[in-house]
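Okay, handing you the structure first.
Take a look at chain A:
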Amino acid sequence: MTDAATLFGLCAAALVGLGVYALIVNPQPLRKILAFNVVGNGVFVLFGAVAHRGAALGFGGDPVPQALLITGIVVAFSATALAVALLLRLFDETGAATLASDAPPKSHADAGEA
Partner candidate 1 sequence: MIETFNAGLALLVLALAIWTVVARDTFAAVVGFVAYGMLLTLVWVQLHGVDVALTEGAIGGGLTGAMLIAAAARLRCTEGAARAERPGVATRLAAALVAACVTAALAVAVLALPEPAPTLANETAANMAATGVGNPITGVLLAFRAMDTLLEAIVVLFAMIGVWSLAPDRAWGGRPGPLHRADPDGILAYLARVLPPIGIIVAVYIFWIGADLPGGKFQGASILAAMWLLAVMAGLTDAPPVSRTWLRVALVAGPVVFIAIGAAGVATAGAFLAYPDGLAKPLIKVIEWALLPSLAVTLALILAGAPERPAR
Partner candidate 2 sequence: MSLLDLFTVIAVCAGAFFFLAGTVGLLRFPDALTRLHALTKADNLGLGLVVLGLLPHADSVLGGLKLVAIWLLALLASGAVSQLIARAARRTDPRR
């Protein structure tokens, strides 16, 4: 049964890497929120794999990390919801959803082509 822990542990490592890449590369804030969640899920799965290795006494996994995972998922949801609300408010206020502060999005598009 340790096989499942190793397999999903490696999968989680790849998820964290993917999320970090997306967090740096994608300019849209919503994509960054998604990337943040992919990193978060990767960390959770890694933690879950470690918990699974701690299976003993008929428990499927170590109950302490599993309980902390539930806490973590709920907190990650709260953070995501707050970020999305901030983003929507920014969009309502400025009509754009961008993190670029130096220029309005239109002229940015021109600069990109130059």
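Candidate entries met the following condition: all candidates are chains of the complex that A comes from, given by their letters.
Heads up, the rule we're going with is that a contact is a pair of C-beta atoms (placed from the backbone, for glycine too) under 8 Å apart; a residue touches a chain by one contact, two chains touch by 3 or more; residues count from 1.
Since the structure is predicted, the reported quantities are computational estimates derived from the model, not experimental observations.
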Worksheet entry | Neighbour of chain A by the touch rule, complex-wide, chosen among 1 or 2 | 1
Practice prompt. Please name which positions on chain A make contact with candidate 1 in the complex.
Written response: 3-22, 24-28, 30-31, 33-35, 37-38, 41, 44-46, 48-57, 59-64, 66-71, 73-75, 77-82, 84-89, 91, 96-98, 100, 105-106, 108-109, 111-113
